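Since the structure comes first, as structure tokens, the remarks are kept for the end.
In this view, the complex is presented without one of its protein chains, the others remaining in place.
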Amino acid sequence: MTETILATKGITKNFGALRASHDISIDLRAGEIHAIIGPNGAGKSTLIGQICGSLTPDAGRVELLGRDVTDLSTDQRARAGLGRTFQISALAMEDTVLENATLGALGASGPPWRFWASALGDKSLRDKAEAALERVGLAEARAKRCSDLSHGQRRQLEVAVALTLNPKAFVMDEPMAGLGAAGSKELTTFLDTLRHEAPILLVEHDMDAVFALADRISVLVYGEVIATGTVDEIRNDPRVREAYLGESA
Amino acid sequence: MSTILILEQVLNGLQFGVMLFLMAAGLTLIFGVMGLINLAHGSLYMVGAFAAAAVAGLTGSFVLALIAALAAAALAGAVIEIAVIRRLYNSDHLDQVLATFALILIFSEGTRWVFGSFPLFLDIPAALSGPVTLPGGIQYPLYRLTLIGAGLLVALGLWLLIERTRIGIQIRAGENDREMIAALGVDISKLYTLVFALGAALAGLAGALVGAIQSVQVGMGEPVLILAFVVIVIGGIGSIKGAFVGALLVGLTDTLVGIFLPEVLKLFMDAAPATSAGSSIASMSIYILMSLVLIWRPSGLFGARS
Partner (left out) sequence: MTRETLFNAALLLGLIAVPAWAVLADEPFTITLATRAVILALAAAGLNIALGIGGLVSLGHAVFFGIGGYAMGILAHHAQSYTNLMDWPFVIPGTKFMPVIWLVAIVTSALAALVIGILSLRTTGAYFIMITLAFGQMFFYFAISWSAYGGEDGMSIYVRNSFPGLNTLVPIQFYGLCLAMLVLVLIFSARLRRAPFGLALNAARQVPARLEAVGMDPTRLKLVAFVISGVITGLAGALFADLNRFVSPSMFSWQFSGEIMILVILGGVGRLFGPVAGAVTFVALEHFLGGITEFWHIILGLLLLAVVLFARGGITGLIAGKEVRHD
């Protein structure tokens, strides 16, 4: 059996009467892409929040490389090896592309208590940042201000920043959101190779991408995982068909 | 120390508290509905006090003075809302702070220009002067008692306005969803002017009422404004209930600690250093209270949890 990198163990989260996550146990194994799908309001964002640390589960725990990280803050989890991308690009819009990428490299290189030498002049930081930009195809745009980027380029930069962290696991929140067909295809090809560096927990609405990429899929409905399995298993699962298509089981 | 003295100080604290509430209520309402942090609220307090002192000086009528205070502050509020403030609703807090700080400069110097640098005095009306005897034999100034009553009455009125009237519904809706109430056909800019003028009138009323027991002078508003901020931080931003509880807490803490701490310290040390240490610490007591609330509940006692 392959090594489990990231796992949730029975996490539960309620907002008042709303059951946002109910006893969710999923795992992400080395080398795989595990996609989380589900209708709007199924609790995908809440799940990601608990995995990445912006929300604390009411019960259950989150494990990274076998270590319980439930009580760690978001930044501690990032340092422990969790690299995430945001559904809505979270980039420093006033800064350049290179500066944004350097930020990731900086986070991975330890605490930022350096007050004198230039960050962009630090060769190891800069090489790392440029390499990541190269990989997502943004090397040409490195000097551009982030606010001048197209939507697609911002999505690429999101991925590049996560790359600079050299994470043990990626958590990607709708990386394809708002990308055109060509952009989605390009990113799909890229993620396909990325999984061998670190596994990817992928929340995505673009079903073509999900079916093309996922080794396993978990279906989230009303805060519960109703099925986990390979693409074919999920396609043929009656409960999934019911949830998505309204067919009775 | 006698029970009478303690009760007297509790009443002083209450009186201070309800006056702070009049300030804090307007501030928190304006923040809640328009998302605006208004440093010039203290200037409106001052405008109320000066208007009252001027009209009382001319007519000798305290009632007319109060009406003048309400009208002048509401008018000043409406004017600055239309001329300056409404350009700031979509700005960040830094711009709001700077623009309203600029308004303080203009109001303070303008008032000094018109009225001069010497304080004015507003007399307590004859009908309300002198002490009354409360149950238990406590002698307490009638005017201060009236202030407590008036403050509580305004608090009740404000609660009824917000919970029970059409305007109140619109105000509450405005706190939640600007676009929604605009879509429902409410004239949002009129509503905002109205809310701002209402907050201003409350500040002006407080200025006039307090002006009769303190001197009326330029710069009187800002110390009260900052205390009102402390009230809001304690009570939770945007919450009228929080403003009420916070104001009473601050009023009572400030008054009681200032009186009793030196006495308590005298039990442990000599009288002179006890008095000076006591008054130093007492001057910080409400800020210590604020710090404790911040540690315990950063968004205030009744604030929405962040």
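Order of writing sets the labels: A and B. Residues in every chain begin at 1.
By definition in this document, a contact is a pair of C-beta atoms (placed from the backbone, for glycine too) under 8 Å apart; a residue touches a chain by one contact, two chains touch by 3 or more.
Just so we're clear, the structure is a prediction, and the values are computed from it rather than from any experiment.
Partners of the chain left out, restricted to shown chains and counted across the full complex, are A, B.
Screening A:Ala108, A:Ala139, A:Ala212 or A:Ile226 for touch with the missing chain picks out A:Ala108.
For the chain missing from the display, the contacting residue among A:Glu3, A:Asp75, A:Asp127 or A:Asp232 is A:Asp75, taking the whole complex into account. Contacts to the hidden chain, counted on chain A, fall at residues 52-54, 73-76, 78-79, 83-84, 86, 90-96, 99-100, 102-104, 106-108, 111-122, 125, 145, 161-162, 164-165. Annotation for chain B: contacts to the undisplayed chain at residues 31, 37, 84, 87, 91, 93-95, 97-99, 101-106, 108-110, 112-113, 222-223, 226, 229-230, 232-233, 237, 276, 279-280, 283-284, 287, 290-291, 294-295, 298-299, 306.
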